[in-house]
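The complex appears here minus one protein chain, its other protein chains still in place.
Showing subunit A:
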Amino acid sequence: MPSTYILVAGDARIGNLVAAAAGTRITAVVVGTRAVADAVAASAVATVVWLGEPGENALEAFAGPVADVVAAAAPQLVLASTRPSDRVLAGAVAARLGAPVSTMVSEVVVSGDGAQVTRGVYGGIAQEVVAVTGTAVVILDGGASGTGGDAPVEEVAAVPAGVVVVENRPAARTQVDLGRAQRIVSVGRGLKSQDDVAMVEALAAALDAETACSRPLAEGVSWFTKDRYVGITGQHVSPDLYLALGISGQLQHAVGARGAGTIVAVNTDKDCPYFKEADYCIVGDLYDVVPALTRALT
C-alpha cells in the first residue's frame, strides 16, 4: 500500500488531509503538545510519530527533525496544511528529498511509485496535471478535525533548532472562520472610508452573513482584520452566496471565492473582470446599492 506522511504543527485540524490520503497508509508526524498528538491519533491515521513536548521552543524549530523522520521513510505523498508553521515543516521535507511542492491542488491520485497531482498554476489562471515520481509534497487546506481513529502514538526524541518563544501576545478577539460561512458580504477598494464599514456590516446583518474584504482593505488600510481577507494568499471560501461590493474581480481575489454557489458583483464599471464570473452583475455605486439592498431585506 502506498504511504502518506501528514505533517502537523500544533493544530490537529487535518480532516481534509486525511481525506486526500484515502487508500494509503497514513503516518502523522506531530510537532506540538501531547494533547495535539492525541487529537491527531483520533483521526483516521495508522500511526502517530510525536516529537515530544515542545516546551518553550517554537514549533518551527522542529522542522529539521521532522525532515529526518520523513526522509527515512521516503513516502509517495507528504501532506501539510496551509497554516504557516505547517508550511515550514513541509518546506524542510521538500528540501531534504528534493521533492516538488504543489499548492492550489484539486486532486491527488497516489500509486506505487508516485502521485498524480492536479494543481492550479500562476495563481489559478491555468491548471496542470503532473506525474511525480518519488515523493510529492502537497499543501492543502487542513479542513476540520478528523474522527474515527485510535492510532498508537510513538514518541521520537528530537533536537530543536534555536528558536524559542519568549513572549505570547494572544489575540484580543476570536478569529472568524470564513471557510464555514454560508453567506459572505465582501467589499473592496470601492469603499471610500473606514466609517462606511458600518454600512456594509448593516447589510451583512440583514443577510445573516459574515463580512469579508479584498486584500487592500486588510493589509493596506487595516479596515478589516486579516482573517477576513479573501484571495489567493488569504481565505478560500465557498458560501452559498458571495456578494462582492466594489471589488473589480482581479484574479488574485476572485480565485478565493470561486467555490461560492451564487456570486453577486456590484460595481460602477460595467467592464470590470468580476462581471465575467458572477451570476448577477449590478452596474451601480455600492453607496446606492448597499443601503437599498439593506432596506429591501429588513
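By definition in this document, contacts are C-beta pairs under 8 Å (C-beta built on N, C-alpha and C of every residue); 3 or more make two chains touch, one makes a residue touch a chain; residues count from 1.
Please note the rule applied: contacts and distances are computed from a predicted model.
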- request: Out of "Electron transfer flavoprotein small subunit", "Spore germination protein N-terminal domain-containing protein", "NAD(P)/FAD-dependent oxidoreductase" or "Thrombospondin type 3 repeat-containing protein", flag the one the UniProt entry gives for the chain missing from this complex.
  value: "Electron transfer flavoprotein small subunit"
Message: From the list A:P2, A:G15, A:G64 or A:G179, pick the residue that touches the absent chain.
response: A:G64
Task: Specify the residue from the set A:A42, A:V153, A:A205 or A:L251 that touches the hidden chain.
output: A:L251
Statement: Cross-chain touch to the chain not pictured, restricted to A:V69, A:V93, A:C213 or A:V237, is A:V93
Statement: Listed in rising order, the subunit A residues that touch the chain left out are 58, 60-61, 63-64, 67, 74, 82, 84-85, 87-101, 103, 114, 116, 120-136, 139, 161-175, 183, 207, 219-220, 222, 225-227, 232-233, 240-241, 250-252, 258, 261-264, 270, 275-284, 288-289, 292-293, 295-297
